[in-house]
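One protein chain is absent from this view; the other protein chains keep their places.
The letters A and B name the chains in turn, as written, and every chain counts its residues from 1.
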Amino acid sequence: MSKQFQFKGASDMPMIPISLGDMDWNKTGAWRAQRPFYEDKTPPCNAACPAGNDIVAFIQKIMQEDFEGAWQVIKEENPFPGVCGRVCFHPCESKCNRGNYDAPIAIHALERFVSDFVANLNQKIGKSSGPKKGKVAIIGSGPAGMSCAYHLAKLEYEVTVFESTSSTGGILRMGIPSYRLPKKVLDREISNIEALGVVIRTGVSLGQHLTYDDLKDYRAIFIATGAHRSRSLHIPGEKSKRVLSGLDLLKKINLERKLKLGDKVAIIGGGNTAIDVARSVIRLGKKVTLLYRRSREEMPAFKDEIEEALEEGVKIRYLVNPIRIGQKDGLKRLECLRMELGEKDESGRRKPVPISHSNFFVEADHVIIAAGEEVDVSFLPKGMENKEGIVLTQRDGSTGIKGVFAGGDLTSMQRTVAHAIGSGKKAALAMDCYLQGKNMEETIRRILIGEGPSLSILRYLHPEARPMNSHVVTFEELNMDYFEPSERIRESKAPLKKRVREFGEVTSTLTETMAHEEAERCFSCGTCNECENCYVFCPDASILKTENVFSHQVDYDFCKGCGICFSECPRGAISLKEEER
Amino acid sequence: MRKMEIPLSENLGHGHLACAGCGAAVSMRLTLKALGEKTVMVFPASCWSIVPGFWPYSSFRIPVIHAGFVTGGATASGVRAALDVRGDHESVVTVWAGDGGTFDIGLQALSGAAERNEDFIYICNDNEGYMNTGTQRSSATPLFAWTTTTPVMQPKENPKKDIMAIMADHHIPYAATATIAYPEDLLRKIDKAKRIRGTRFIHLLSPCPPGWRIPSELTIKISRLAVRSRVFPLYEIENGNTYTLQEESHVVPVKEYLKMQGRFSHLSDSEVEVIQKNVERSWERLLKKAEA
Partner (left out) sequence: MKRVITGNQAVAYGVILSRVDVISAYPITPQTTIVEELSELIANGRLNTRFLKVESEHSAMAALIGAATGGVRCFTATSSHGLAYMHEMLHWASGARLPIVLVNVNRAIGPPWNIWSDQSDSLSQRDTGWIQLYCENNQEVLDTILQAYRVAESVKLPVMVVLDAYVLSHTSEPVEIPTMEEVDAFLPAYCPDYPIDIQEPMAFSVITTPEYFLEFRYKIQKAMEEVPEVAKKVNDEFRSRFGRGYAAIERYGEGEAEVLLVTSGTVTSTSRTVVQKLKGNGTKIGGMKIKRFRPFPFEEIYEEIRGVRKLAVIDRNLSAGVGGIFAQELKASLYSREERPEIFSFISGLGGRDITPNLIEEAIQYTVEHPRPEEEILWLGLKK
C-alpha cells in the first residue's frame, strides 16, 4: 500500500517539489467503463470434433514441442488418435478459422503424429488401481464400444466387451483397408484400452451365444453393434453370382486376404465404402469402374479419397444408374440409364433424373454393390424402439430399457468413426451418471463443447478446469495482425506405382519438425497461449502474470478499461463487458 | 505466432494519469523496459508533465526532471555534464519530448545539442499535435488533419515536418523511427541507441485516442496501420547517411489508416488521394536513400 501524504504546511514540506511517493494509491480502475476479463472460448475445431477432442490444447502442446503432453491431452477424450488421425473425415479442419486466411491446420496429421510419436516410446495408458464401481457390459468392440469401454474403465468400472467376430475393432478392422489404417495402429490403440483392465471376449455373439438374461449381473449395458448389412439396390440380378456387397468384400480383404476376382470389376455407389472397395480392388491388380448416379460434386465420399482413387487408376462414370444386372458370355452385364440432375432433394443435393431411352451396358467380371449399410435389428431386446433403420435413444444414449444404452452406427445416420467414438464417450458418461445417480441433462449442459453435441470428459472429471465459454470463435473475432500466411503441411505419399501394388499406408506420419511447424500455424482460437500481447500493450501495466488457472490476470485496481488487451488478443481469449457500477 | 519476450521491469508504476488507451503510456512502458534502471529522464512540457502525477507523487521509478518546454536538448546536455563530472558515465540520459517540444518550440535546443553531439537519447513522443493543451495543430500534425486550431472547414494545409531528415542532416550517430505496434523492434532500437554514444534520436509515433478521435482499444491497431500504410515507415539512420529501411510485408492503402480516425473523417476521396501520393513520394525518397 503506497503512502499518501498530507502536509500541515510549509514547515513540513520539502524545499522543492520533489516526489516523495508513488501513485499506487490512485486506483485508476475507478475510471473504467468497460471491463476486460480472460475467458477461453470454444475453438471451432473443438466444437466440430464429433469425438470431443480438445484440439487446440493438444496442438499448443505440439507447439511447445511437448509431444507426450499432447498425447496426454488427446487421451483424456479419445483413445483412438492413431485411428482418427488417419481415417477421420476431420470436420475440425473444414471449420478451422485458418481456412479463412490461407489453409486449415492439418489437424488429422498432427493427431496422427502424436499417436505415432508416443507409440514409438511404447507409451501405455496406466491402469488405475482404485476400487471398482461395478460391472458393465459392452456389446461390440468397434469404435463406439471401445471408446465407451475406455472411458468407463477410466471411471473405475469393471468392463467386459463382447465381440461377435473373432477379432476386435469392428468396422475399423473389417471395413477400413489397411492402406488407410494399418492393423498395427488399431492393435496398439485397442491394447492400450485393454491395458486399463478392459476384458474383450471375442466370438461371443448376442442372440447366438449370449442372451440378455446372461447379462443381468452387469449394472449397465452399452450396445454398439454397428451397421453391417449392405443396403439393397432392389434391382434384378442383385442376388446373382459374382455380385458382392462392398462391406463383405472389404471384410474378406481385411480379414482373410484371399479373394478371387475377375479382371474387370464394376462398383456401384459413391460413398466411402465404394471408394474403399475401388482402391482395394485396384491393389489386387484389377481394372475398376465405379458407377455413380449423380455427379462428382454430389459424391458423399471424402474429396481426398476420390482424388487418390482417381490417381490410382479408378475410373468413375458419373450420372449412371444400373437398373438390371444380367449376364452375357460369362460376364456380368449391367444395364444402365444415363441420368441428369434435377431439383434438389431433401439432402440438399440435386436429384438424379433418368434420361429416357438412354440405356447402355457395362460389362464386368464382378459387380460390387456399395450403396450403404443398414442396421440389423433382429437381435435387439424388446423395448428398444427403432425407426427408419436406426435405434432410437435419448440424448444421453439411454434406450427404453433401464440401464441399457446404445450408440455408434446403430443409433445414428452419421456413420463416422469420430461420431462413434463420441457416442461411446457420451454413453460412458451417461452410464456413470445413471449408476451414480447424477442428473445427466445437467451434466451434459456443463460439459458440452461449444453448442454440442460433443462432450468433454475433462470437464466432467475436473469441474475446476479452466472454464470455456460455449461461444465458438469466429474468424472475425481474431486479430490477423499477428499472423503471416504460411503453407499447410503436406504429408508425403508413397509413390503411385508402389501404392497400387500393395496395401501399405499411402501417407506417412509427419516428422517432429513438420509437426511443430504446422502446430505453429494454429491461431489457438479462443484459447490463451500466453503470447503476452495483453501484457506488452497494456498502457497501465495492469496485466499481472500469475500461476493460477489463468496465466495472466487483470489488475482491476488500475485497469482503465481501454480495451487494448481485448482488441490485441490475437485469438479472442479476452472478453469485454460493460462495467457495472 | 511467436511469444513476445520483453523485460519484466516496470519503471512506470501504477496509478498514472494517462488517458485510457494512451499510446504514449505504452511507448513509455516499453521504452523504460529497454532503458533499464540506470536512466535519468528529462521531460520538457508535454502530457508527461502531468501523467506521472501531482506533487508529492510520481509514478516513475527512475529519476526524472521536469523541465521547460523549450529545453529538452539543453537540460539533458546539462544533466549529462553533471553526471560526467560526478564520474557516472553509465547512466543514460534520455529526453522524452512531445512533437511540440521537438518539431516546434524545442527544435532549436535539440538542434544545438545534436550539433554538439551531446551524449543522450532524445525520444520524440509524437502524437501529432498539442494534445495536452486540447489538440491544437503542431508542425507534426499531418496534412488535412482536424485539430482544434485547424477546424474541418479549414483543416491543416501543410504536410508534416520531416523531423527525421532534419536529424539525419545533423549527422548524429543514430536515428530511428519506432512505434508501439512493433514492441520488439522498439525495444531493439532503444537498446541499440543505449549502446551508442553521442546524440541518438528516436521518433516514436504514439496514437492519442482523444486527439485522433479513435476508440481507446484501437491504439495499437492504428499504430500498426501507420506503418503498413507507409504513413510512418520504420527505419534507422546511422551517422546521417546509412539508411536501413524495414519493408512491411502487408502494405495497405493510406485510406485504411485514415478511415479509422475521427480527425480525418472529413476527408474527400481526392484528399485521400493526395495523401496517398505524398506517402508514396516519401517512400520513394526513403528507398533512394536506403539504396544510396
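Everything that follows uses one rule, which is that contacts are C-beta pairs under 8 Å (C-beta built on N, C-alpha and C of every residue); 3 or more make two chains touch, one makes a residue touch a chain.
Just so it is clear, the structure is predicted and the values come from calculations on it, not from any experiment.
Put simply, the hidden chain is in touch with A, B once you look at the whole complex.
Taking the complete complex into account, B:66 is the one of B:66, B:192, B:213 or B:289 that touches the chain left out.
Residue B:79 is the one among B:79, B:145, B:168 or B:231 that touches the chain missing from this view. When the omitted chain is restored, the residue from A:17, A:383 or A:485 that touches it is A:17.
Considering the complete assembly, subunit A touches the hidden chain via residues 7, 9-10, 13-20.
Although one chain is not displayed, its contacts with subunit B can still be listed: residues 37-38, 40, 42, 49-50, 52-58, 60-68, 70-71, 73-86, 88, 91, 108-109, 111-112, 115-116.
Note that in this section only the chains that are shown with their structure count from here on.
One finds 51 Å separating the Cα centroids of subunit A and subunit B. Residues of subunit A that touch subunit B in their complex: 2, 5, 7, 14, 17-28, 31-32, 481-484, 520, 529-533, 536-542, 555, 557-558, 560-564, 566-568, 570, 576. For subunit B in complex with subunit A, the touching residues are 1, 3-6, 10, 12-23, 25-26, 29-30, 52-53, 55-61, 180-181, 183, 209, 215-221, 224, 249.
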